[in-house]
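Right, I'll just put the structure down here and ask away after.
Moving on, here comes subunit A:
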Amino acid sequence: MTLLDFARGPAMQWALIIFTIGIFWRLVGTVLLYRRRDFSQPRRKSGLPDGARAIVMRSVLPPELEHNIVFQHVTGYLWHIGYFVTVLFLGTHIPFFKSLLGFGWPHLPNAIVMIAAAVSLAVLVMLLVRRMLHPVLQKISTSDDYISVIVTILPLITGLISYANIGFIKETNLALHILSVELLLLWFPFGKLMHLFMTFPSRYQVGAAFGRRGVKA
Partner candidate 1 sequence: MSNSMTLAEILERRGVSRRGFLKFSAGIASLMAMPPSMIPRIAAALENARRPSLIYLSFQECTGCTESLTRSHAPTLEGLIFEAISLDYHHTLQAAAGYGAEAARLQAMEENAGSYLVAVDGSVPLADPGYSTIAGVSNVDMLRETAEGAAAIIAIGTCASFGGIPHANPNPTGAVPISDIVKDKPIINVSGCPPIPTVITGVLAQYLTFGKLPELDDLGRPKAFFGQTIHDRCYRRPFYEKGQYAETFDDEGARKGWCLFRLGCKGPVTYNACATLKWNAGTSFPIESGHGCLGCSEPNFWDKGSFYDSLSATQWGSPANLGAAALAGAAIGAGSAMLARRQQKKAQEKQS
Partner candidate 2 sequence: MAILDSIAVSVEHATGNLLPILHEVRHALQRLQDTGEPTVIDLMAIPMALAEESQLEAVLGPGEINAQLDSLGPSEICETGIAGVWLLTHYNADRERVGRFLEITRVPTILESQEADMRRGLTELSRRIGTLEADEFMTDAMNPAAQGDRRNTTRTVE
């Protein structure tokens, strides 16, 4: 049982199991909490149009709000898109999804994916440093924020190292890369990475709540 076998075999198996249990536990445990009924007279019959609209349009803010956060928006989307392009469209990642989901999709040339990965890594590191220095972020950051960003950066670093074939021999590089992905899967349900799932209901709620009072949010 080499490190790579362990990483590809039992470690991946248990990481995915704990990941799945954790996600459903936290999602169902949150969604089923007591929800207050609102008897007041709504200005809009159903919350659906406003809620659905907010899920998308909350990313596009009116100029008077946007001009203060252009930096956060640009860097945020830059590294998110770079990260997902790397994860979803690298040639060697597709078989992983194919084995998990049963279907695959076309991939992008390595050159493009590597640029996306490098940009994403650079921005993530810069944002981590900013989190330590910015007056607001210093005040509101918890250990979860730091763990989550490190756990997100590690697969990117080990992935780039494995691709560039520097550092350890290939199996160890690949094993470390897979283990870092498993660390991400294990931490996922317990930290703020859950916003991958929680963002959409939350945006729906703000859209519906403000829409109920006749305001586009």
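As a selection rule, all candidates are chains of the complex that A comes from, given by their letters.
We take it that a residue touches a chain if its C-beta (ideal position, glycine included) is under 8 Å from a C-beta of that chain, and two chains touch if they have at least 3 such contacts; residues count from 1.
What you see is a predicted model; the values in this text were computed from it and never measured.
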Looking at 1 or 2, the one that touches subunit A within this complex is 1
So, in the complex, the side of subunit A touching candidate 1 is made of residues 1, 4-5, 8-9, 12-13, 16-18, 20-34, 90-96, 98-100, 107-111, 113, 170-171, 174, 178
